[in-house]
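Note that this complex is displayed minus one protein chain, with the remaining chains in position.
Coming up: subunit A.
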Amino acid sequence: MIRARPFWYLLGVSMLLGGCTSDVQSVMNPSSLQAVQIAEVAWFLFGLGTFVLVLVIVTLLLAIRGPLRIRQAVARESTVIWLGITFPAVTLTVLLVYGVWVTRSHLNLPHGGSTVSIEVVGEQWWWRVMYHAPAGPQIASANEIRVPVGSPVTLKLKAADVIHSFWVPSLGGKVDMIPGRTTQLQLTVDRPGVYRGQCAEYCGGPHALMAMDVIAMSSSDYAAWLQRAAGVPATPETDIGLHGRSIFLAAGCGACHTVRGTAAAGLVGPDLTHIGARRSVGIDTLPLTRENLMRFIVDGQHVKPGNLMPEFRVLQPQQLEALALYLLSLKAAD
């Protein structure tokens, strides 16, 4: 199995760039069955590419400055045929067979065993996530995808408006999300962790900010989480929390957002049922804190320019704080 470090040392050092590489969202830091396989392909290609480039450079140098006998050999038309046709034809055939083999192994559905299936919908400019628990309700979430480690996960990918592309480099290749179609991606994550991804097909406006996290957890943790997530958050226990809920409902948040167990059932924006348990606000642009929630509600166009949520500048500071506290309280009861 190939890990990231040697790659970066090799290329990084060769470029005198040591220390400036990053594994946050890296193809060469693979953490799934599929990504590992692709990283192996990449290594093979880099090796082969370097070899061919060196071959071209050496031949060129010999052609310019080499001894007469070698230059005469290089100048022959048969050399052109050997180096320009035969050698690449053989190499490319080998590559092709290798590529086709890996491609098929990625596209074929795993045999037997139940796979986890999660639906992800690309929207301008966030990710709608739907879990289909074996028995029970559909659970909606946004910008955060939880998956179990070690078992095959099938992501069903759709688009609500324009084309997006689902890409978490450490977990595998990207797959486009196209209106009117359902595409899919198979992943088998091999260790727990948080893997960042972002939209890879330009989708207008703040495309650059359309990021997400995939959180891989052990199968038992995942099962427990799924059960919690199916629940409805408890009614706020504090006055300020109750105040926040009334503001949430009165300000019209429910026209776009859903909080299960309340009158808020909007489907336009992200489901907020368990937002208090998520890691970030404004699709990964800010960590989830009370201040950042308040900032996003009144000043969202600065945090994430172009996003489709209007700024609620009419809210008074106390109202805003109550609202933020209410949202933070939205977690599954343990």
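Here, a contact is a pair of C-beta atoms (placed from the backbone, for glycine too) under 8 Å apart; a residue touches a chain by one contact, two chains touch by 3 or more; residues count from 1.
To be clear about the criterion, contacts and distances are computed from a predicted model.
*Asks:* What protein name does the UniProt record of the undisplayed chain give, "Putrescine-binding periplasmic protein", "ABC transporter permease", "cytochrome-c oxidase" or "Aminomethyltransferase"?
*Replies:* Not shown, but named in UniProt as "cytochrome-c oxidase".
*Asks:* Which residue, A:Ile178, A:Val298, A:Leu315 or A:Ala332, contacts the hidden chain when the whole complex is considered?
*Replies:* That would be A:Ile178, which touches the missing chain.
*Asks:* Touching the hidden chain in the complete assembly: which of A:His207, A:Arg228, A:Arg290 or A:Lys331 does that?
*Replies:* A:His207
*Asks:* Could you tell which one of A:Leu33, A:Val149, A:Cys199 or A:Ile247 touches the chain left off the display?
*Replies:* Touches the omitted chain: A:Cys199.
*Asks:* List every residue of subunit A that touches the chain not included in the displayed model.
*Replies:* That gives, for subunit A, the contact residues 11-12, 15, 17, 20-28, 35, 37-38, 41-42, 45, 49, 52-53, 56-57, 59-60, 62-64, 66, 70-72, 74-77, 79-81, 83-85, 87-89, 92, 95-96, 98-100, 102-104, 106-107, 124, 157, 161-163, 165, 167, 169, 172-176, 178-181, 183-184, 196, 198-209, 285, 305-306.
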